[in-house]
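Removed: one protein chain of the complex. Kept in place: all other protein chains.
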Amino acid sequence: MTLGPGTEVEAALESAASTRRSGRGAVRWLSTRLAGLLFVLWAAATLTFFAIRLIPGDPAQAILGGPGSQASAAALAQARAEYGLDQPLILQYLGQLGRYVTGDFGTSYSLHESVVQAIGQQLGGTLVLAVASLAVAWVLALAVAVFSVRAGRAAWAVGNGLEIVSAAVPHFWLATVLILLFSSTLGWLPAINVPGPVGLVLPVVTLAVPLAGFLGQVMRESLLNALHSPFVLSARARGESEVGVLVRHALRHAALPAISLSGWAFGSLVSGAVVVETIFARPGIGRTLLRAVQERDVPLVSGIVLVVALAYCLVTVASEVLDRVADPRLAESPR
Amino acid sequence: MRRAASAGPRVALVVCALVVLWLLACAVAPGLVAPGDPLAIHPLQGFEPPSLAHWFGTDESGRDVFTRVVHGAGPSLLIGVAATAIGIVLGVALGTLAGLGPRWLDFGTSRLLEVLFAFPGLLLALLFIVIYGPGITTSTVAVGLATAPGYARIVRSQMLAVRGAPYIEAEVVLGRPPLWRFRRSILPNVAGTLFVLVTLGVGQSIVWASSLSYLGLGAKPPTAEWGAMLSAGRTYIDSAWWLTFFPGLVIVASAAAATVLGRTIQGRVRGS
Amino acid sequence: MPVRPVIRSTIIAFATAGALALSLAACTPQSSTGAGSSDSPVRGGTLTYASGDAEPTCLDPHVGGNYPQALVATQYLEELVSKNTKGQIIPWLATKWTESKDGLSWDFTLRDGVKFTDGTPLDAAAVKANVAHIQDPATGSSTGYLALGKVASTEIVSPRVIRFTLSQPDSALLESLTQPWLAIESPAALKRSKDVNCAHPVGTGPFIVKQWKKQDSITLVRNAGYTSPPADAAHHGPAYLSKIVWRFIPDSATRYAALKAGEVDVIDNAQPDTIVAAHKTKSLTELNAPRPGASNRIELNSGKAPFNDEKVREAFIRAADVNDGIKTLFFGTAKRSYSALSSVEPLGYSEPGLFGYEPKKANELLDAAGYTTRDADGYRTKDGTRLTVVFPVSTNQSIPAEQSLFEQIQATTKKVGFDVKLEPMDLSSWYAALAKNDYDAVSAPYTKVGPDVLRILYDSASITPAPSGYFANLAQVDIPSLDATLEKAAQVSDVAERSALYETAQKTILEGYYILPLYDQQNHYLLRNDVVGLRALPSVSTPLFYDTWLDR
Partner (left out) sequence: MSETTSHSAADRASAAAPSPALLTVSGLSVRFGRTAPPVVDDVSFEIRPGECLALVGESGSGKSVTARTLVGLTGGDARVSAESLVFDGAPLLSASAAAWRRIRGARIGFVLQDALVSLDPLRTVGREIDDALRLHTRLGAADRHRRVIDALTDAGVPDPALRAGQRAGQLSGGLRQRALIASAVVLNPSLVIADEPTTALDVGVQQQVLGLLEKLRAGGTGLLLISHDLSLVARVADRVAVMRDGRIVETGATEAVLGDPQQEYTKTLLAAVPWSQARGTRLTVEARAAAETRAVTDRDDAHGSAALEITDVSKAFRTPAGTLQAVRDVSLRLEPGTTLGLVGESGSGKSTTARIALGLLAPDAGQVRLLDQEWAPLPERERRPRRHLLGAVYQDALSSFDPRWSVGGILTDALTGGASRSIRRYEDEVAALLRSVGLNPDLMRRRTHGLSGGQRQRVSIARAIAPGPRVLICDEPVSSLDVSVQAQVLDLLDELQEQRNLSYLFISHDLGVIRHISDRVAVMSEGRIVETGATETVFSDPRHPYTRRLLTAVPHRRDLTPRQS
């Protein structure tokens, strides 16, 4: 699920800008980011731990196969003792933090395997999906941006309209339409996860189109700004061709805000993956999360939340690193 | 973008304004736009394709889809507006703390926002719904909660930007006390942005809420709510496309129209 | 999402050949014949099955015991006995069985030369280990545990003969043993940890669990050394298919699209409209196998107001117009039921007269019950309390068409003044609502083959919740005479007497207006028509791919 054009994107850009502003030396920057990352992970773990305790229902019951189970009182008590659920909350919390530090995320109630193992199995699928979608969204957004900036006013309006509409499309609706069209009616593409890249097409398009709508709006604006900036005029005055202007100057500037948005985009892709993985029957974190939440699988939910938070932080840091590569101004100390 | 605001999109703007007006009419007086009863079932007239009698066809219980779409505008927009309002109010509270409070408060709030940002929105919403149970209220609150960090961030940055603006400094020089500046200048100036955020946010929240409905966590049946209609109609996509198409269309149209309007107002507010 | 993970216990009617016969032909699962040109089965090939049911959390059906487990376990695990389309118990892993005079002791003679796929031989010790495994609380068996409730002990008579000793006569023992939840697994494998056994259960079946990619698929490969088909199988030796990819596709639209596109060969939980569409599509065929046990019905909670008043219950039933809805929503794929039991149950008793749509009578009944005033919204009230019916709906168990039907019931009963509050929720919340007695009406598709299901569902003992809060008697029927009738029926072996007892019991339930029957538990499979020889096992209607081959 993604947020519509504007707010969320702006918020993400703002956050990127706030880290940008503190342009510092690489080492100090990295250590600050790492400390921030640890803090976010700790806070995410804490928040999740207490939030999940608010969920109605007995975790011991979830352990023994959900509320429909006919577990005996003895079995429930045994499960409580086994999972430390009979201890005071604060001890449970500290114990959990301690186990996280040692890399022990516990055992999933519903999957009957270690959370690390379960997430390990599912993470790959989601990552492939997210990365592919991000790449496709980038390409789409860039294509529309270049087209609408280069091809006159009508194209501008068309590009603008395309972006706004695609950003307003709910994932599950788009997925349904795509399946109906390309799978059911035309039979060109599989509706489900089949081996090879062909099975990735529809889910990736489903995730990429709304995202491209957001990215496109940002890219188009910065592309236009770049094309109207004095340094492009300078480049043209040097005899640079239109293609050269785009490739050597404008695109790089257009890419900057989109790079900054990657962290946010990743978050929205994970949200979207919950829906898309369910519809296209793909294995992955999103679908696992939905299931874990529905089955009150506390260790699995906590584990996934932490992994997603970690991934989000890593992607954010990576996008900042990329940002600094693309825009070396960020890496240098202000004079 | 002067170019964006000129010529071409003016037509689009008119269209969007009409869409929004129509939606508002539907929300305020659905009975005037579609006099029928959105809940009236006619089991034997189910799955009728669009016709003159039923512009958008009928659904599985023989209810008129057009009537339901019209009557659904109220709840759907209400979800959007309420969720956005919750998000904005929370966002303004957090953003004001961070933007105007002492530095340590800004630091703390900013870190909190960072953490909340690390939770993808749907995850926040899911957790909330699991704790408080599904339904129209919880999903509205959930969407509001999930969007609040974003709003808070924008409000904070706006507050900081306005607080540091030359005209606020000019007010200091004129001897205006802090509370006066906040009430008379900072808040009204941030409000402009907030209004834009609300317009943009409503469309987004509708899309959000519809996704929750798809996951079975939204409005309760048989409420005519777009997301729920879409989610129910999706099952019959192979035999009754109109059940999916029309609610989807109004969701996309309303979100897009709200966006266009919001952007236009944004352009005005920024005063370029 | 049309996933229906339920505890479905299955007790099969102690069917004598003569008693059934008649109408069964219409209701029994058919086997797909295929439209292919060649009649000789083709060996090899991979079949892809797409399940809309939830992915099991454990592939060993001893653990927990729900229908999704049964579906897949049918391919790699086998039971002591099976059931044929005529309802007769037939040999499977046990070649013969004898019951003692007092009905308290059963001897099963095991098939010779059968080996589990890990090489362990099938013998009496193995069966003993399985019973012990199911009865061990640590296993967490629910369905199997209940089915073996009267089994006090087992005894190895000889390597090939196992004796079950019962605490009471159990006329349903053999049927219980046909269920996949009581399949016989390798005792060596059972000794492994629960998690390992859940991932790779070892049985004697025609296929072997090779790989389980969570959230995606289970890969089953042919058991080349397979020797133990049930007595009604179409061939001997190993299965034709070399591999089955068992996928989980929760979204019904996706599932059907994948079938149409040929990406999968068989789907379950087919939606009514796609069934109709499939009939018009040359490449697809349907396999309709209604699940045995109870019918799909709405239970009215007689344990608290307003449904503790029989008049209100009757008023609700009289006010609910369901026939037209079923016709439209199910596109003619479901037939209205007027019975507490599935139409495949020979002892099912129907009484259509009780369920006619008579709003006028409903109004009279409500007036008589004291709901004489109406509030501003048109709902009836009594002493200022609105006539409210809280109706939690499990979105996992009720398919969209069924949820729509509930909406229609909500709309029609509103006319006489009922305020039905439909509350869709996920399975966990749904169970929690039931455990809190926070419901007035509920639809809980309980499958338990044979009329003995009635004892589970309507015996007053089933009102008392298990420690987990779970209880089966959701209508909260509490009639001592009914309890006695059902208890007696479970023990008598005389066919006529048993039949009469169950008819009495059903009459009591229906005439007390405790339930509103809707239709059989829908169980439609759609398959591509080059899939030949697929049949549903008559026990719990799970598909068996042993005889299946691909005509392509």
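Letters A, B and C name the chains as they come in the text, with residue numbers starting at 1 for each one.
As a convention for this text, a residue touches a chain if its C-beta (ideal position, glycine included) is under 8 Å from a C-beta of that chain, and two chains touch if they have at least 3 such contacts.
These figures come from a predicted structure and were not determined experimentally.
Though it is not drawn, the left-out chain touches A, B in the full complex.
Of B:Val89, B:Leu105 or B:Val172, it is B:Val172 that touches the chain left out of the display.
Looking at chain A, the residues touching the absent chain are 22-25, 229-231, 233-241, 244, 248-249, 252-253, 326-329, 332-335.
Residues of chain B in contact with the chain left out of this view: 165-167, 169-177, 180, 184-185, 188-189, 192, 271.
Basically, only the chains that are shown with their structure count from here on.
Across every pairing of chains, the maximum count of C-beta contacts belongs to A-B. Between chain B and chain C, the centres computed from C-alpha atoms are 44 Å apart. Chain geometry summary: the mean Cα position of chain A and that of chain C are 40 Å apart. Averaged Cα coordinates give chain A a centre that lies 21 Å from the centre of chain B. Counting partner chains per residue, chain B has residues 133, 234, 237-238 touching two or more of them.
Within chain A, residues 56, 176, 179-180, 184, 278, 294, 296 each touch two or more of the remaining chains. Those residues of chain B whose C-beta lies close enough to touch chain A in the complex are 1, 3-4, 6-9, 12, 110-112, 114-115, 117-123, 126-127, 130-131, 133, 147, 149-151, 153-154, 156-157, 196-197, 200-201, 203-204, 207-208, 210-211, 214-215, 227, 230-231, 234, 237-238, 241, 244, 248, 251-252, 255-256, 258-260, 262-263, 266. Here chain A touches chain C in the complex through residues 56-58, 61-62, 64-76, 107, 110-113, 118, 121-122, 125, 176, 179-180, 183-184, 187, 190-194, 277-284, 287-288, 291, 294-296, going by the rule given at the top. Those residues of chain C whose C-beta lies close enough to touch chain A in the complex are 1, 6-7, 50, 54-55, 57-58, 63-64, 137-138, 140, 142, 145-146, 194-195, 198-199, 213-216, 247-251, 253-258, 260-261, 263-264, 426-429, 431-432, 435, 466-470.
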